[in-house]
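Inspection log for the structure reproduced underneath, given as structure tokens.
All protein chains but one are shown at their positions in the complex.
What follows is chain A.
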Amino acid sequence: MTAATPCSVQLPQTGESYVCAQGETLLQGMIKLGRRGIPVGCVNGGCGVCKVKVRQGSVAAVGAISRQHVTAEEEACGVTLACRAAPLSDVELEVIGKMQRGFFYSITCSGSAPR
């Protein structure tokens, strides 16, 4: 099941908004437009960095999501992976996933090591 018309996606935390075409996942829509706001990882439901909570509107599941990252209870409360959900209406999302600020990340992506 997918929406018949493009849906707008709002990310209030960063003020981003973009339009998701028919049948596209929330994350594909964002990547395709070169927009930011939701962390992008495997785009296949396995790594969990694109975890979001659907605040308003509804989405349809597209493929399997890793239970290591989204429990069945969370899913029942509107939490999902943006790469595995297509909007059925205009939606507002809370971004939960983060690029983990691990030690490797601190060094290689910020250019300075934690001391």
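Rule of thumb we're sticking to: a contact is a pair of C-beta atoms (placed from the backbone, for glycine too) under 8 Å apart; a residue touches a chain by one contact, two chains touch by 3 or more; residues count from 1.
Everything below uses one rule, namely that contacts and distances are computed from a predicted model.
One subunit of the complex is not drawn; among "Metapyrocatechase", "F420-nonreducing hydrogenase", "(2Fe-2S)-binding protein" or "Bacillithiol biosynthesis deacetylase BshB2", its UniProt record names it "Metapyrocatechase". Of A:Gly29, A:Gly45 or A:Pro87, it is A:Gly45 that touches the chain left out of the display. In the full complex, chain A touches the omitted chain through residues 39-47, 49, 63-69, 99-105, 107-109, 113-115.
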